[in-house]
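The complex appears here minus one protein chain, its other protein chains still in place.
Moving on to chain A:
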Amino acid sequence: MVTLDEVLGSGLLQKPSGDAPEALQRQITNYKPLHTFKLEKTRPYQQQYADIYFLRLTKIRPAVEAAASVAWEGTVLGGEKVKRVERVLDVRQGELCWVAGTVYMDMPLKPSILEDVSKDRWISAPTSVGHYYSGNGEDSVMLEDDSGRIRLVGNALQNHFMVTGCIVAVMGTENANGEFEVIDLLFAELPPQPERWSLSKGKKEADSSEDVEMMDASFSGQSHKPSSKKIALVSGLEFSNADTSYAMELNLLLEYLLGEALDPSVQRDELSHITRLIIAGNSISTTAAEQAKPAAAFDTTTVTNKFQSQNKKYGYDSSSYNPVPSQLLDSFLSELLPTMPVTLLPGALDPANASYPQQPIHPAVFPQSRTYMPPPKAGAGKDKDAPEEEEPGWFDSVTNPWEGEIEGWRVLGTGGQNLDDVFKYVESEDRLGMMEAMCRWRCVAPTAPDTLWSYPFQEDEPFVIKECPHLFFVGCQPEFGTKVIHGPDRQAVRLIAVPSFSETREVVLVDTETLDVERVKIVAE
């Protein structure tokens, strides 16, 4: 009979080498979401979209005119003094003046509802055109306000991005063709930026001692050891059951975020510092199922095709519904949630409403992760003020676009539809430049409602950026990019274009103290 000692000595069995690794703790970040883009459940759709343009112009015009008067007051060109003109139609030929208004881009490739109605064409679903920019001189830029429209020409226009809906001030004169020759152009520039911790400061003083202790602990923690907390940003996870090319990477991503990947030293130094995950859109993908269908059609005979089309009932084919993608997302989140809080923004492919601003994904989609969300309130939906006071759950399903405060920094993020739409208007590929332009226009979605479907706001338009964020991220982009831009009033904004995970396998980590950005690529070999 073999005794244990003999076996141990021979090297077949070994006692555990060291002590069990200590369980790592994750720190808590201060998190306060804002409900700027939340819409009422009983919202009316009776109103016109013209109100949105009116609200945008009224809100941004004072800032633009202030900047313009500072820049152009007293300018003398060719012996003539620049004058301010009240309305767009007050421009006179040969007179040097400046005026502020909304830009409208007249492009033949842009889908236009007026064209469709006039030609009596009824299309079931709007066809998505790739690019509106035609580049052959057919596009025209116009300046518009409540009085009328005037066409803008000039070389000064080439240096700036222009899309429908941005508010500009232009200086120039009207030429013989009735067009406005632009000499100089100005935007509203970055809005005033709040200080760090501006939203939580008041709360901190008013809170009970418990919270104050926690705050002190985290503050002291930061001063004693430079343990940098990090926020992970990811987008385009695109869980689907058909396309499994990146399923391995998704699994590795889960291990990475949980802190189970790599060796203990890396885990302690880097992975445990990730304190929050923000998923910026496109978590579920259903396109793969449609791609599978034409492949099947080639193999089968016409008889089976008829069968497939006969499945249609109530106007949609119920056999094409696939619950697997949302189940995969749910299991991913439910494994991650016990250790890390998650903020989920819906994207273009996600089960949320199609128009901007997208409302939060309903908890019904997540049967397992639902336990981490706040429970539904009795009599909810009638109280408009209640959402402001409730605590955000560990799992926060939020609107797209979204505004909030994380660790004192003001964060503004979108799922990518606004940037993709602006991209279609301009010739360049510089997505970061477009993000910068959006900040300087003070508008998150300038092309809404022209080409980006939107809710017809009547009382207040939330797309206008009132307070400059410290961090602005846009998800579902084709590649990673980051930049810091500065404003005239010592504002600084970190722009991040978060790449789509399904294509690039990359995760972005943002340091919460310095707002530095790291890019992590997950490769499975």
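Details
Definition applied: contacts are C-beta pairs under 8 Å (C-beta built on N, C-alpha and C of every residue); 3 or more make two chains touch, one makes a residue touch a chain; residues count from 1.
As a convention for this text, contacts and distances are computed from a predicted model.
For the omitted chain of this complex, the UniProt record lists the protein as "DNA polymerase delta, subunit 4 domain-containing protein", which is one of "serine--tRNA ligase", "Exosome complex component RRP41", "Embigin" or "DNA polymerase delta, subunit 4 domain-containing protein". Within the set A:146, A:179, A:335 or A:430, the residue that contacts the chain not displayed is A:146. Residue A:459 is the one among A:19, A:40 or A:459 that touches the chain missing from this view.
Remark: the residues of chain A touching the chain excluded from display are 46-48, 50-51, 54-55, 58-59, 146-147, 458-459.
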